[in-house]
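The structure follows.
Every protein chain except one is present and positioned as in the full complex.
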Amino acid sequence: MFAWLNKNFLSLRAFYINTTWLIPWIMTGFSLCFIYGMFTGLFIAPADYQQGDGFRIIYVHVPSAFAAMFIYLMMAICAMITLIWRVKITAICMSCSGPIGAWFTLLALITGSIWGKPMWGTWWIWDARLTSVLILLFIYLGFIALQSAIENSRTRDLATSIMTIVGIINLPIIHYSVIWWNTLHQGPTISKLSAPSIASSMLYPLLAMISAFILFYFLIVVIRMRNQILMREIKS
Amino acid sequence: MCIHNHQLCINDLAFKHEHYVLFSKLHQIINPGEMIQVRGHNGSGKSTLLRILAGFLEPHKGMVTWNGHCITKNREDYIENMTYIGHLNGIKSNLTVYENLRLKCTLFSSSKDLNIILKKIGLEANSQIHAQNLSAGQLRRLCLAQLMLTSAKLWILDEPNTALDDAGQSLLNTLVIEHIANKGMAVIATHQALTLTPTKTIFLGDHHAT
Amino acid sequence: MQLNYINVFFQLTTYEIKIILRSTVAWITPHIFYVIIVCLFPIAIGHDQELLVSMAPGVIWVAALLATIISMGHLFQNDYHEGYLDLLLVSTYPLSLLALTKITSHWICHGLPLILISPLLGLMLNLSVEELYALIFTLLLGTPVLSLIGAIGAALTVAVKGNGLLLPMLIMPFYIPVLIFGTGIMIMTHQNMPVIAYYAMMGALVLLSLGFAPILTGQALKIGASR
Partner (left out) sequence: MISDYGIYIWSAYSITIFILGLNIFFALREKRKILHLLKKS
């Protein structure tokens, strides 16, 4: 079973061949979702009665935050597989995902603070959600730093795997402790970033944007993985 | 299976650095009572090969097996039977000679009489001296004391005779000869000829370097 | 066999402590650093008593974090350069046990003195007696976690040249829960609120990291030391 998997999906060559036809499909899916989400999100969806049109930032903020966490989860799964079975393709996937995840986290922070300005009257607030996203950014940066510090590719793959796993164990703890910290310090209790019982006309564009962002991640990661595979081919 | 029936098997081993192949297609079988010398010029991958044999590095191709099991998968069993001395001594410089020996005893769960070992390596008079005050040759002797502490069947020695004087060399020789006579195995890397003849030789790098 | 492990653990820990204590300067520097950092704050902020008292928990905890990271850099570095790490790797004992001895000795040599100095610093920052107790107890629970998590990072970066700033960058984010609970408990003590539940949370953190960190450190050592 493992040999079959290895032959058809896990070997670098098979991955390269299999993804050749996959890229256009991902691209189409991404474009459809993105254009639909953008258009309906910006123009069709009704304005929120509390926040007016300001809530429309949700269509870029929430998907990027979601993608940032999704990418970390993907990395952690890849790290597990790399450590247990020493599969190369997952190690490449993990190393390519890191920078993309960092970009999405940064995007979530920027859009979050742009949203915060009209809603809270300030660019930055030490709100539980923003703070934990900020910490996620630090973890991503640490990952990238470790990755660039180790020269030997095999050591690098395994070391970053361990680091990612430490991160995934820690993230829930960090998240809940930050929430507790937030209530302790009696920060402003406006939780406008969460939109409770959202109307379906507002929800569909959001779902479309979330899938667009995830597809975008897959698109970039596949392109970059193919690059890495070629790179390793050249080196050997 | 007989208890002496150990065997280390190097099977189609290859290792490459980021850009170039260090060695490839390496085959060798080591049986009890055999001594293998690994030869090659500087940078030919002697230390790397030994580190692969010790399980610190993973080869890019092929595998090393101990009694038929891959050494990385069956590490516990292998480690019980193997000891490794690298080109670094692994001596703690701010412990005394005696403390260093005791530390090694603990690490290798040995209960040998340390005074005899100290006498053998010629550091009896210096046993209370901090290791940072020892000369390079004395440090190497202290490091080689590890061979007397373990009951390992397989010795992997990387340039064991560096910095040793004549007496130290002959001490090393007697140790290895005794070990081989007791059905032990040894893999020794060195670029100089050994005083005792190896059973087999692995050449790395240029094959006409003999 | 089990008894043997405990025996080995104590013997090795004693040796490690000896090794750390004998290189006196490297051992003392982080503690001096800790004191200096804490003293910088009143100098920078001025002697506003109210402000100092409300800032004290954060100041002390951040300084403790930094001091721990400073001392963490040496945890495996010397072993690696002297070749002692190779000895540990070919020892017959499980790597997680050996990692635990290193971590324990680090905590005894660097965590405990930190805890002993901190009441003094707390007095300098005008903390009340209850808060001083809270400070000692939270540090007592928090510093083992710092040592345990830090060891993973130290093991991963052991072969990296000039890892001085890489290590803090790597493990600081993971220290945040400890920082939050440590300072949080002190603030709640200041406000006379019940804190037992949060001590329990810190205890849980200790147990969790005690479970994961030695194993991961062992693995990380195996990976980090491959050269």
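A few notes on this one:
So that you can tell them apart, the chains are marked A, B and C in the order they are listed, and the count of residues begins at 1 in each.
Assume a residue touches a chain if its C-beta (ideal position, glycine included) is under 8 Å from a C-beta of that chain, and two chains touch if they have at least 3 such contacts.
A quick note: this is a predicted structure, and the numbers were derived from the prediction, not measured.
Contacts of the undisplayed chain with visible chains (whole complex): A. Among A:Val60, A:Ala149 or A:Ile174, only A:Val60 touches the chain that is left out of the view. In the complete complex, the residue from A:Thr40, A:Thr111, A:Thr160 or A:Ser177 that touches the missing chain is A:Thr111.
In the full complex, subunit A touches the omitted chain through residues 38, 42-43, 47, 52-54, 56-57, 60-61, 64, 100, 103, 106-107, 110-111, 114-115, 117-118, 216, 220, 223-224, 226-227, 230-231, 234.
One rule holds in what follows: only the chains that are shown with their structure count from here on.
Taking each chain's centre as the mean of its C-alpha atoms, the one that lies farthest from the centre of subunit A is B. Averaged C-alpha coordinates give centres for subunit A and subunit B that are 48 Å from one another. Multi-chain contact residues, meaning those touching two or more other chains, occur in subunit C at positions 226-227.
Listed for subunit B are residues 58, each touching two or more other chains. The part of subunit C that touches subunit B in the complex is made up of residues 4, 8, 11-12, 15, 18-19, 22-23, 81-93, 222, 225-227. On the subunit A side of its complex with subunit C, the touching residues are 83, 135, 138-139, 141-142, 145-146, 149-150, 152, 154-155, 158-159, 162-163, 165-167, 169-170, 173-174, 177-178, 180-181, 184-185.
Taken together, the subunit B residues at the contact with subunit C in this complex read 51, 54-58, 79-80, 82-84, 86-95, 99, 102-104, 106-109, 146.
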